[in-house]
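Yeah, one chain of the complex is gone here, protein chain that is, but the others are all in their spots.
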Amino acid sequence: MKRFLACWWGPCLLLLAWQVGVQASGVNQIVMPHPMAVIMDIASNPLVYGRAAARTLLVAVPGLTAGLAMGGMLALLCQFSAVMEYLLTPLAMMLSSIPVVAIIPVLSRLFGYHMTTLVVIVAIICFLPAFVYMHAGLRSVPAGSLDVFSVFGASARMRLLLLRLPASVPSCMTALRIAAPTAILASLTAEYLMQTGGLGALFRITTAEFRSERAFGCSLVAMVLSVCCFFVALHAERAVTRRWQ
Amino acid sequence: AETPSLPVVRLKLGWIANVQYAGEWIALDHGFFRNQGLDVTWTAGGPNAPDPAVMLAAGRADLSYMSWLPFLDAVARGNDLVILGTEMPRNPLGVISLPAHPVRVPRDLLGLRILAQGINETTSINAVLAIAGLPQKWTFVPAGFSPDPLLDGQGDAFVGFDTNQKLTLEMMGLKQDRDFIFTNFADLGFVTPAALLVTTRAYLAQNRPRVVAFLRGLIQGWTFNETDPAVAARLVVEKYGEDYGFDLDQQILQNRSQIPFTHYRGMPSRPLLSLDRDMMAGPMYAAARAAGRTALPDIDRIADFTVVPEAFKGI
Amino acid sequence: MKYVTRFRAAITATVGFAIVLVLWQVIGSTKLLGPTFPPLSSVIASLTVPYRRHLYIRASLATLSTAAWGYGIGQAGGLATALLGHLLPFCRAGLDRLASVIHAIPMIALGPLFMAVLSPAWAGTAIAAIGVFFVSYIAGCTAIESAAPTHRDLFQIFGASPLRRLWLLDVPSALPALVTGLRQAVPVAFLGTILGEWFGSAHGLGLLILSAMENFQIALLWSTVILCCGLSLVIFVLLGYVERIVGRHYR
Amino acid sequence: MQRVPAIELSHVSKTFQLNDGRNILALDDISLAIREGEFVALLGPSGCGKSTILRLIAALATPSAGQIRVEGVAPAELSRAHRLGVAFQDAALLPWLSIAANISLPFRLAGYPVDQARVDDLIRRVGLADFAHARPSQLSGGMRQRAAIARALVLSPEVLLLDEPFGALDAVTRRSMNLELMRLWSAQQITTLLITHDVAEALFLADRIIVLRPRPGRIAHEVDVPFPRPRDAAIMRTEQFHSMADTLTNMLADGFDEQA
Partner (left out) sequence: MQRVPAIELSHVSKTFQLNDGRNILALDDISLAIREGEFVALLGPSGCGKSTILRLIAALATPSAGQIRVEGVAPAELSRAHRLGVAFQDAALLPWLSIAANISLPFRLAGYPVDQARVDDLIRRVGLADFAHARPSQLSGGMRQRAAIARALVLSPEVLLLDEPFGALDAVTRRSMNLELMRLWSAQQITTLLITHDVAEALFLADRIIVLRPRPGRIAHEVDVPFPRPRDAAIMRTEQFHSMADTLTNMLADGFDEQA
């Protein structure tokens, strides 16, 4: 318990502030529900939340995977051909400076209001860190190692397989750490804007019906998912980085 | 700065600050509110903005526009709200369909794939079917703001506004009743006004003169609007909604097409903004029940039919 | 020789950009992606019409100022928290979790809430600030620990006090990573601002995007999106230069 | 009554864990006392634990067993009092400071006013006068090492620890640095521990030479250096010097053979 508090005092304080804030200000529960009411709602309707969360994960996980794969592939392509490099780098720079979530409505209009569009959106959002970090990672080879590979006559393939790919593993993990929680939140936002099922759509419907404890419950579940993703990815990253030093 | 002492009335719009609020813009610009001794401030709504009821509950607005079903939901959650009147007694929402599957009566909806933006639209379809005693047999296809997925064949019908999506289609060169069919929800049996003017009972009790004064200014604004639809459209594009980048022609068109909806059908003498008790007690309560709202509050607990007439008397 | 290669890189990058733009024009004018994806030429035309100039400037300024406030507040908070965690190592684990939890609060829940309890003007700022806070906290934590182990040994040997160590070692060696964080937070600030503007603001590029969509003004929609990306990109690239300069100096 | 030794290691051991789970006993039961003002050189084959001893004395690592005292207190006290000077094998200069600023850094770390005259004097002595305002990246490896030595000396420390400070220098520069170090040390008699690979260097500079043997790191021999001070380069050409150098080389070789 003491160890738990040592790590989680921040979120506990946040929860406390919420409860005290709601109680002190006496705001109507359609503005902000009591945290207890929210937790009770989650506890008594696990199936509702479970189904919505599963749908959100069904968007987030394939989107994350596809995005990371795409980013990695394009970063690799940049390694192979200078033309690709010069074509892709400005594009990626452009994309990485765009708030992608901001153009979700446009994207959904372009690709249709389907689950696949959601996956595409999440993939685009996850593509960016993957590309940026993989691109950097493939270049961050240890000092002098390129010379070593050159004097031993390594082919381009060997250089990639035995030097650049292994050297990029830590960056890969960093990309995962950044992308994984974002994937959950991005699918939530996309579902909200497109109203196509999952926690985001449930949030929108329940908000419209003033069922604020259910709406906040959706947010809470999404938060927990996202924080879990973050810490799983963080531990994976630490484990890998330690090996790579 | 010139009139610092005027009492402030905070109005929360239900939608973005477009020509839909033509009366307000004219009243603001022509000083109708100021003549009534009021300083009216407003905040816009939008597709993702918090519901007006939330703003009322949070004490960030005094008056706001709401729809009928959300109003009932907010009351059911313990908000003591009162309807004062309605800006659009006739709701411009309806179903756009193609000649291949024309929707003219509720039965036509059965088995269709219907493109709709959100919960408001889907509830309307369900209510129509419920009122008609038909099964809820239709498929929801999520869609956005624009009706062109309907033309692409992604659905058989599109739930949209007479004053918006229908105009979009017409601006694309399509003709009503030849290329597409538009049927208002009221014609399908689901009758609700579009924009109910709402306040809290406490505010009304404490500031009744202010509310009456506000309504006076507003009525003057709407009355003026009917003389020239371009005035309000220009005010929106150039002043009050200048940050939205509206298209002037489109706003004029929308204003012109919305004016009929501010009157009761077949009752031209009914004053602007007034809420008809019979419509409320009859079709509106029926629609609420059809939409699954139970334990509806008594009509006099949620509406005050005396404020608008009082406002009219003073003009 | 260095200059020649840099020049060549610039040329090829320009060609890359040009290809992207030509592709856009072709896809747009053949309506390959439907009416919602217009050709580049009509977007540019809409971007340059004189009667909208003031609109664009106003919207950009509104978004920029909201984003700047959010960026400033978020950076200050994030860096201060990172510093706190660095100086008080026993709170570090707790701060990590607090930051990740704050980051995980969905913006779609925060937006309306801030709208209702703060004012519309501050909702966008607050959302942007929260996004920036996380990025800058993470970057700050990584940066402040990036001093080389041998340098840390050195400072210990010379008996540097924690404060001197912070000022003479941790901060200078943190600078490159810090600037990277500053740069990565730029799109985040823009994103937060635009999302915030969707939840009922009365100004800004986000509002313009939204209203253009609601009224089927496709050219306006895209030109606003371009404006938005352009602004973000310019700041991003400028900070990229700062990053390069700092990197050269401190490595 | 004997005075307290300046540096005292009693029964010190240090174990490292390899990633396959095996433990490596880097130092095994090392006991060693260095008098105040004594110059001790540490010789030993590669991997025998020389750097580890230095890091323990500098409080950069803690022993797995045994105790270390520096002037009667825990080693960390010494650095806290700004009385320790160290030069590592790699120069570890701050890349964003000029050479002069790097060398005056210990003053700023201790919170003392910078003694510019002393800094300039040291820069001159290590032959970097022309490069005072250059950045570390503009210097060759050997020049950087010389800057690190100047930095170690700038506060006139009471204890000086040097880890192969002349490793990257060619023979000629190395000898001239040896002479410079000798001159500085003679003036102040700093307690010094020098790790070196060069037997002649050890003989020329040290009062006492300690030879370590590896696996586990243990003290194999201790040799007192008999040459009277002040010494000059001429002693390196004496017969006694050559024979002692051969003896030490053989001692080292013994340790090595055991290892192989």
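Per-chain numbering from 1; labels A, B, C and D assigned in written order.
In this text, contacts are C-beta pairs under 8 Å (C-beta built on N, C-alpha and C of every residue); 3 or more make two chains touch, one makes a residue touch a chain.
In this text the structure is predicted, and so the values were computed from the model without any measurement.
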Residue among D:L78, D:L105, D:L155 or D:L169 that touches the chain left out of view: D:L169
Selected from A:A54, A:L162 or A:A239 as touching the chain missing from the view: A:L162
Selected residue (touches chain absent from view) among D:S31, D:Q116 or D:T249: D:T249
Touch list for chain A against the chain that is not drawn: 142-145, 147-155, 158, 162-163, 166-167, 169, 243-245
In chain D, positions touching the absent partner: 16, 18-20, 43-47, 51, 89, 140-143, 164, 167-173, 197-199, 215, 249, 252-253, 255-256, 259-260
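Note that in this section only the chains that are shown with their structure count from here on.
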Remaining touching clusters (ignoring chain C, no chains moved): A, B | D
Chains contacting each of chain A and chain D, listed by label: C
Chain pair whose interface holds the most contacting C-beta pairs: A-C
Averaged-CA centre spacing for the pair chain C and chain B, given as whole angstrom: 38
Euclidean distance of C-alpha centroids - chain B vs chain D, Å: 85
Residue list for chain C, restricted to those that touch at least two other chains: 34, 36, 108, 112-113, 116-117, 210, 213
Where chain B touches two or more other chains, by residue: 48, 54, 58, 144, 146
Chain pairs that touch, as defined at the top of this document: A-B, A-C, B-C, C-D
